[in-house]
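All protein chains but one are shown at their positions in the complex.
Letters A, B and C name the chains as they come in the text, with residue numbers starting at 1 for each one.
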Amino acid sequence: MFSYIGRRASHSILSVIGLLTLVFFLTRLTGDPSALYLPLDATAEARAAFASLNGLDQPVHWQFAEYLKDLLQLDFGQSLRQNRSAMEVALQAFPETLKLALVAITLSTALAILVGSLAAARAGSLFDRIAGVASLAGASAPDFWVAIVGILVFAVGLELLPTSGTGTWAHWIMPIFVLTLRPFGLLVQVVRGAMLSALASPYIKTARAKGVRRTKIIFGHALRNSLLPIVTVAGDLATSLVNGAVVVETIFGWPGIGKLMIDAIIQRDFAVVQSTILVTATAIFILNIAVDLLYAFLDPRIRY
Amino acid sequence: MKNVGNPILKVEGLTVDFLSNDEPVRAVDNVSFHVNRGETLVILGESGSGKSVSTSTVMDLIDCPPGDIVAGSCLFDGTELSRLDADARRNINGRRIAMIFQDPLAYLNPVYTVGRQIEEVYESHGEAGGREARARAMELLQRVGIPEPETRIDYYPHQFSGGQRQRIMIAMAIALKPDILIADEPTTALDVSVQAQILDLLRDLQRETGMALILITHDLEVAASMADRIIVMSAGKVVETGPAREVFSNPKHAYTCRLISASPDGDPAEASNKRATKIGSETLLKVEHLTKEYALSSGAFAPKRRFKAVDDVSFEVRRGETLGIVGESGSGKSSIARMLLRLSDPSSGKALFSGEDVFEMGGKTLMAFRRKVQMVFQDPFGSMNPRMTVRSIISEPWAIHRDILPRHQWKERVAELLELVGLKPDHADRYPHQFSGGQRQRIAIARALASEPELIVCDEAVSALDVSIQAQVIDLLADLRTRLGLSYIFITHDLPIVRQFADRILVMKQGKVVEEGDTATLFRAPRHEYTRGLLQAVPKPKWLMSENEPPAEGADVFWSDRPRSGSFSG
Amino acid sequence: MRRTGVLTIASAILSAAASSAMAQGAQEIHVVLPEQPANLEPCGTIITNVGQILSQNVVEPLTAIDPKTGQPQPKLATEWTQVDPTAWHIRLREGVKFQDGSDFNAEAVVFSINRMTGGKITCSNNAKFGDAKLTVTAIDDLTVEIKSDKPQPILPTLLSVVMVVSPKTAEDKAVNDPVGTGPFKLSSFSPQAVVLEAFDGYWGNKPEITRATYVWRPESSIRAAMVETGEADLTPSIAIQDATNPETDFAYLNSETTAIRIDTSQPPLDDLRVRKALNLAIDWEGMGQLFGDDVKRASQMVVPGINGHDATLEPWPYDPEQAKKLLEEAAADGFAIDAEIKLIGRNGIYPNGAEAMEAMMTMWQAVGLNVKLTMLDVADWLRYLQKPFPEERGANLLQMMHDNNKGDAAFTIPIFYRSSGNYSTLSDAALDKEIDAAMAATGEARTQSFKALFDKARKEVVADIPMFHMIGYTRVGPRLDWAPDITTNSEIPLANIRLKD
Partner (left out) sequence: MTILLPDTKSTEEPGTARVLHAYLKRDRLALAAAVFLALFVLAAMLGPWLVGDAASRLGLRQRNLAPFSLEQSWIYFLGADTLGRPILARLIVGAQNTLGIAAAAVFSSMLIGGALGLVAGYSERWYSHLILRLADVIMSFPSLLLALIVLYTLGPSITNLVIVLAITRMPIYLRTARAEVLELRERMFVSAARSMGAKPVRIILRHIAPLVLPTLVTISAIDFATVILSESALSFLGLGIQPPDFTWGAMVANGRGYLSTAWWIAFWPGLAIMLTTLSLNILSNWARTVADPQQRWRLQTLRKAAR
């Protein structure tokens, strides 16, 4: 178990190093930030001063060496835009995203398990069909479209919810709804499929032969065995949520890491791009290990 | 004790269809049978005969649709089952009728401890819960012979051996002392010696509880050793029924006759053997001190243990000879085959093929060797790519070894080979799944022959086939040996089959060769205790055993010679 | 189906929560901006979202530009005199205190200007001074002398970008906690919001508003909705399609002028007839639909009110026949008018910017020009805007927007038309000389010279395609008594906002 975690960790660290290297060099292909940080009418000297102030006048490999050196001292660089440590910026935004991601993935998984199991238990029924189409329809709409329509309907039209922002629990409802739609739609399919194949498994025959009640067969036996594929897909979906729900964060003004990253990318705030990627990649790596441990917990046959 | 009172279960005119786009498939056609308390009814039939479907109908395990119960009644203890509602039928399951299945690993829920799964029987029927259920589960485990039940109760199914898992299934089934126990091929996946133990356990439990036992099997010996009465099914119909002894000694229906005569040793073995007539003196393959070691890691900090799957094995195969390698699962026999075919590397040892060490070969020599040695695998379906036509399967050796046959002759040669193994040339454009098991194995043999080999390694090549098919495939192999001068290494766990076919036999146990000798001698006078045990584990007919007496050793010459018919190796 | 489900549950519970979220204190206002201010460095107030929060609220400049005349007015400076062509004396306001308690005096001004020009921090405002070298000295407690290396006739105008900060501000580091002399002091700055609170020791009139919260949402429709629902009181720069309510939505001419720059150095654009044809081929009235009814057709790169704007200059008409004729003539003279011309647009440059480019591309294609649109990301687009231009750029037209809110055409003409200008594709020595002369002139001569230059640019040079003087739309909640004007794009002085009762 420990050796497994150790091995996974070393793989992940390799991947993160590779990722950071790639990000470092590729972002520097996207142009000179000085054009963006100085007014259009700034003089050439001002630009040169800006470049040397921020170390952008050095050759790229030299900048990379500097970056690595600083990294070893846990110095992740300064944000060009925000006048403060890039890591501080990233770490301030990350919890906001994490909160959203956790609630969204928990909610969508829980709902999907409920709806998907019932649909599988009554495969072919009207409920099954409606649940299938409705959940897929939710998953098939562009999220920004749903978000804006949601605001226009619920906040402007009906005045039930605040349009956007953070603060009260009412502010959570629409972002969570939008974030939940797609994972929910996909997970309902996964749950239904896994449940159908679990319900056709030999051990279900055994349970029936034992005289186990139907609800217990569905939720105790079939669902319990379906959890593995569900966890796999939910884990993948959680990964993409942790990476930042850019669209939702942008529209609802949620100060998360996805919005931060896209701003940093567009503004060529390299240190922030690197720091956000470091934070999210680490989170994803921890998440992946957690999913693996969850596997072992859910299926006694899996041992690392 | 036998045939007392009214039948506890009476099935009349049961007809079950499986629906699909075309005409419904009739799985069970007008089947009637009954079973009395304390009696053992055996339903005998080959795969696809509908023998499981009829009992599953009794247990309400058929999903409708796609199942469709067309007609028939199931009278259980005076109650018509089809009139009961779902909950009432659920209540009968497990409490009054219980069932165990062929493959306990698949039929036990992998994510729950066995204790919990046994306790569930009590809980589902409101009999006991919590501590009490656990205590009773522990008692049951003890009763069915699981060692250390206090600790093993918290183990998961995958942590038990095949035999133990079947014992656990049995424990679950007898938890509420049912009136009927339905056992669906309960020993098919097990080794001979384990099979004997499980059958003994079932007999003992039946004696203790007085339950009726319905045993479903395709295995003649198992049927004979358990049955009071027997019904024989074929293609969904009951073709013969009667007291066991009568059916066996005097089969009336053509199907039953065929079934009994098809078993590999239906006639006295020595007379009908299919052994080689001419064995050359030239040594084709000489294996010396072959050893295969695996390192087992049992935990992060535990030292690595080493495990010898094959331990210092030496033998020879002469040109034209058939060498049988016999052993139970885990004896290392398949590891030898894999190493000889260079599918895995040996830890040490040599294998000289025509004087050259197989394990040292590389490049061209290895390619030449691969041509000369071919393998026929246990599962003819698994060993063929389902996406390839028979033609491309058989011609694959020519695609790999470009010098065997020019491409324009492939078609013709495939047709020849198909005819050689008893199939039609126009089968070449079909896919493997369109053939029956026996036909598939013929295709596999045709593929093996395509590269004009000198030695064919058959790894449990007929074990997955029905009895009647086994004999045909063995006949084919023997015929090919005579016609093409082949040599075989024939690996099996099934003694009677090698007895017919092999010239010499190697008995293996836990990676070691325990006995070696020519076939007739080995069967007549087995020297090693293990070999004797194997021979004796073959079940004896029930009517030759006295009550309360464990099966006698070598009780009857005819039946002790009578082999077990087809079975799966574990 | 799902939505109605949510609706019924929500309607039962949420109305209370929603209304409480909208409840606001009487003296408190909420402003929603289009973009998050990256930082609150007072030296970056020319950046729209920084200026809209800080300028005139937290920090104050030495002078302020009158939006109507374009002339500098006293703010922290009360008087100024030019003692010689390169030196000015500035008299400072008395009795002003910084929000941290320090005194406002000559030292503070010296500190602020040095901090701005020192080069130790990235200071956007400094760019307005170009490459001028300033030396600032305190003459007495309330007088400073500003010397420059070359004549600075409009120094008082330039002083409107000098934000005076407390001398306790870090000199070598950009800050996010500005301390100035304004009527409001910074209370908090988080990724969600900026909060300003009234500063009791303010030197001027006490503002009615005591607290202002700034949040940001990029979607214009959502910002408009926030004001509509009462979640916010004010939002600048909403899209024209969201300005649907005449009660709350104010249109105002902002200082932005949109145009297309023609790369005069690349054939076939080096031919005057082709450049004229480009101007004539556009259905200007139809185009105007994209930007709203109040939009004003532009004939030059500065808006009325800027010193040098020529109100009599006619914009190009829509005359596709004439355009075709000019192109035929050019073709007859051997100009390859069918060569591909790249139209380079920028994502999000102004509302409906991409649509405008698509429309113009189609119209140019209709007169027979082979124009192909490429929309670029800002940084990529900048490579084409600024010198040095990319080597292999080929014939190109560049979408641009110019914002001169500093009152004088000097901030426009040299960069566009002088051969040394950063955006200029021209190299005409005679024109350069004329521009230099205008830049050195003062008073009416200066105005007339600039007007002449704009006339020449429009009629003889045709290096660009002026499009429109843009209209800004601001939605102001019913609680507020305030109207936006041309300065709203750079500042929203809270002190000017009154609350209706």
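Details
Quick note on the criterion: a residue touches a chain if its C-beta (ideal position, glycine included) is under 8 Å from a C-beta of that chain, and two chains touch if they have at least 3 such contacts.
Computed from a predicted structure; not experimentally measured.
The chain not displayed here makes contact, within the full complex, with A, B, C. Contact with the chain not shown here comes from a single listed residue; of B:Ser52, B:Gln166 or B:Ser335, that residue is B:Ser52.
Check A:Ala51, A:Leu71 or A:Ala139 against the missing chain and you find that the one touching it is A:Ala139. Listed here are the chain A residues that touch the chain not shown: 11-12, 14-16, 18-19, 22-23, 26-27, 29-31, 123-124, 129, 132-133, 136-137, 139-145, 148-149, 152, 156, 182, 186, 189, 193, 196-197, 200, 202, 205, 239, 243-244, 246-247, 250, 261-262, 265-266, 273, 277, 280-281, 284. If you put the missing chain back, the residues of chain B touching it would be 15, 17-27, 47-48, 50, 52-53, 56, 61-63, 65-68, 70-71, 101-102, 184, 236, 338, 341-343, 366-367, 370-371, 374-375, 377-379, 382-388, 396-397, 399-401, 433-434, 436, 444, 447, 451. Looking at chain C, the residues touching the absent chain are 219-221, 224-225, 239, 241-242, 244, 283, 286-287, 289-290, 345, 347-348, 351-352, 354-355, 357-359, 361-363, 373-377, 379-380.
Everything that follows uses one rule, which is that only the chains that are shown with their structure count from here on.
Taken together, the touching pairs link the chains end to end in a line with two free ends.
Here the two chains linked by the largest count of contacting C-beta pairs are A-C. Once the centre of each chain is set as its mean CA position, chain B and chain C turn out to be 85 Å apart.
In whole angstrom, the spacing between the mean C-alpha positions of chain A and chain C is 37. Chain A and chain B, compared by their mean Cα positions, are separated by 50 Å.
Those residues of chain C that touch chain A in the complex are listed here as 1-3, 6-7, 10-11, 14-15, 17-22, 36, 38-39, 41, 46-47, 119-120, 122, 124, 126-128, 130-131, 173-176, 190-192, 215-219, 221-222, 225-226, 228-229, 231, 377-380, 382-383, 385-386, 411, 415, 422-423. Contact residues of chain A toward chain C in the complex are 30-33, 35-43, 45-46, 49-50, 53-54, 80-84, 92-93, 96, 134, 138, 148, 151-156, 158-171, 173, 177, 250-251, 253, 255, 260, 263, 266-268.
Against chain A, in their complex, chain B makes its touches with residues 59-61, 86, 90-95, 98-99, 101, 103, 106-112, 120-121, 124-125, 156, 158, 169, 172-173, 300.
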